[in-house]
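Left out: one protein chain. Kept in place: all the others.
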Amino acid sequence: MMDLSELERDAICELVNIGIGQAARSLGKMVDDRVLLTIPALELVEYANVLAMLGTETDAAVTAIKERFSGAFQGDAILVFPEKHSLDLVRSLLDEDMPIESLTELEQESLLEVGNIVLNACLGTFINILSCRLEIDLPVLFRGSIAKVLGQRATADNTIYMVMRIDFTTQKKMIKGYLVFLFDSDFTTTFLAQIHSYIRMQR
Amino acid sequence: MTIPTICSPDELATFLREGVDKADIGYIVIDRNFRVLVWNRWMERASGKERAEVLNTPFVTIFPEIKESRLEDAISNAVQRGMAGILSAKLHRTPPLRLHRIDGDTTPLTNPVIIIRPLEGSVPERNGCLIQIIDETNSAIREKTLRAQALALRAQEEQLRTLFEAINDSVLLLDKDGSIVALNDTACRRWGGEKDAMLGRKFLTFLPSPNANIHKRHFEALASSGMPQRFEDSLGEYTYLVSMFPVPNGHGAVHRIAMLASDITERKAFERRIFHLAHHDALTGLPNRAYLQDRLEHAIDLAKRMGRRLALMFLDLDHFKAVNDTMGHDSGDALLNLVAGKLQSSVRVTDTVARMGGDEFVVLLEPAGQDEDIARLTEKIISTLDLRWGSESDAIRVTTSIGVAVFPDNGHDARLLMKAADTAMYVAKAGGRNTFRFFSAEMTERTMERLHLERDIRDAISREEFELYYQPKVCFRSRKPCGVEVLLRWRHGERGLVSPAEFIPLAEETGLIVEIGEWVLEAVCQQIAKWIREGRQPVPIAVNVSPKQLFSGDFVALVISCIERYSIPSRYLQIEITESAVMADPIRAATTLAQLRELGINIAIDDFGTGYSSLSYLSRLPIDVIKIDRSFVAGLADRRENLEIINAIISLARALKMIVVAEGIETKGDVEVLTNASCHLGQGYLFARPMQIGDLERWLDARQPDHECWGCK
Partner (left out) sequence: MTAPVQILVVDDSLLARMMLKKLIVKLRPAWQICEARDGRDALEKVAGRRPDVGLIDYNMPGMNGLDLALRLRQLFPGIVLALITANIQDYLVREARASSVEFISKPIEEEKISVFFDSVEK
């Protein structure tokens, strides 16, 4: 388990915060409503703890939108929420009274786009503020266990995952989701090095 | 990306251009300044803008609607930061680009999917992006259909699952080896397991072994025969109705086995309750007559096989009616409950105590010991049931009479045994109550009838079942009525008119005749008083008095009291007494009759000629009238010897100053003969049948009684 200093934590939160703020603006414009996105917590954890953090069993069904990034650092950015919330998310972004049939029809593409907006906004902030170069691929939608989404890894795997809880809210509904940044091999260190240089610049 | 060199660069460029042009999607490449570099044929048709028009034109100029939109953001992200993007028109209120469909009509393209990919140039300044626009209309329709089907299936599945879980019965789906494939929540609860832990395991392992055996047998029967199984099983306090039926696969073979267990505990309890209600007496909760019948038949079957004895006691409370009448029905009911309780605690658990209704109970001893043992128990019951009921001051003593019948001695079936016990009980009652009798062969049906009759006579007075009929006597000389004999009729509640020949002897025997006689005497005096009151001159009324009454000791006092009470002249009252009665105790008879005669009452000897008394002996008695028995009168015209006897009687009677009455006058011949024989009076159907008072009065009015007739003086 890697510990983060308060400043490291603040910096990452700030970056994701800014990204999420932009994502919220995009979503809000699209649906012509307020979208509240809050970021209460950030953790750097190992595989086994990701499962614990997401508070579900390994094989509980989730919906995930995953984007591959490469360049200055590489890995996967993943937006995860319990499968039963995926329809609620789409519903909250669309007409509350929309029949379930139409919702189902919209679900997949809508989720892809929502994921794309949120993940691009976060990754875009990294690119802008850290002045680095990243290539970001199209989002892919997953349904199934978290293990499947993260890509079957042994629980002994000591890869570091950066996990943030994110609550989407429009009007009444509160939908909990998680942002997971999974860096390939030792790119976590590369990412943190970028964060450090950013912090140094601000002092 | 390396381009394979199987063709020349020129050829490749042509193919690429043509390929892009013929693609079935919108294909646009723009540079970092948003200027259009590639615009394929699809775009020309969807936008209506020729390639020449748009090349090198900023994208925002071509589509002003994208300003500050999500699409513009996405394109910027791609061009400036290398981020790919996807836009689905569905999530947006308005289409991101104003295009129309290319298949002939100009319908707006409402649901394109736009995919944006960054393109890396030779230097960052030459970066650009590729915009692909895909018309999802057709695939959307197909998808919509598929989704609708999937939704319908999902809904159906959901309904089935909801039903499956909502069912309050346990439902399990089993594999052919008995392992659990599916089960609902009810099954989990009933079988006390976690659903996940139960799935895949053999269902028999969740049952206690006796239950498992039953289930196993039926499961195997189904597996081998394919026939549905149905059976009841109980687990603790619960009772289940278990159904197992085969679930065929597509080819009709048994694929799986469905098992349903319905909790029928309540239904069973209800059935028991209904059974109890139908078989038990509501007041005491004891088995009722129907149930006892059942038990008795079973007991007899069993006793026959085992060579055992049974005893059946028939109990009847003495004086229960008095309790009900004086203390009310609630008190009566309480007494019955007390008796029920005492009876039950007097016998063994194997014995049955039942209530037949009213104050009748039956105890079935199963098995029964020897007669002495039975008698001992019966005595114990009698003493247990010897009670004082009610408050101290006006308590009523309640006792019990019991009749006992024994199998096989007194009968081989339930009906005979019940009858025998009932008979014995009546005998016990007749024998003074608060006692018991074993049935014996002497207690024949005749005895029983007499006992019943006796009971009925007892009730007849209070129920006012007795009626008085009057038969006139006619003077042969004047041919006018000059008196009547009163006769008793009994109109029984169930049997109709009962012949006096049937009940009088019994009433005599039991002494009830005294009570009846008193009633008759009273009624007659009342009638005479009524006639006087109405201003009608009475005719004398003759009352038959039984020897029991005559000799009761206070008969004279009774007559005096009646005459005085109704203030009637004694001459209107006559007493008839049979010859045999007088001859039974001539001395006592003489005393009593003399006292009556002193009062001015006429005395008649009835049925004269049937006994062996001599007329000369009778002459010493205080007698005014002799009534010749009908047997001498019948067929008088043909039977000379009877006429001689009658002539002898008449002449002697006349000599003794007695009046002669001939009974049973039925023909005119009789009248002629008797008139010639100087008989005073006649009585019989020829003159009049016995009549009720109203008819009598009309009959008398029509004939003007001869009050001065010699025989009536």
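Chains here go by letter, A and B, matching the order in which they are written, and residues are numbered from 1 within each.
In the analysis below, a contact is a pair of C-beta atoms (placed from the backbone, for glycine too) under 8 Å apart; a residue touches a chain by one contact, two chains touch by 3 or more.
Source: prediction; values computed, not measured.
For the chain that is not shown, the touched chains among those present are A, taking the whole complex.
Within the set A:Val35, A:Val50 or A:Val90, the residue that contacts the chain not displayed is A:Val35.
Among A:Gln22, A:Thr63, A:Ser86 or A:Thr188, the one in contact with the hidden chain is A:Gln22.
Contacts to the hidden chain, counted on subunit A, fall at residues 6-7, 10-11, 13-14, 17-18, 20-22, 24-25, 28-29, 34-35, 37-39, 125, 128-129, 199, 202-203.
The definition used in the following text is that only the chains that are shown with their structure count from here on.
In this assembly, the C-alpha centroid of subunit A lies 75 Å from the C-alpha centroid of subunit B. Interface of subunit B with subunit A (complex): residues 69-70, 73-74, 77, 81-88, 90-93, 113, 115, 117-118, 140, 143-144, 147-148, 151. Listing the residues of subunit A that touch subunit B in their complex gives 26, 29-32, 67, 71, 93-94, 100-101, 104-106, 109-110, 112-114, 116-117, 120, 123-124, 127-128, 133-139.
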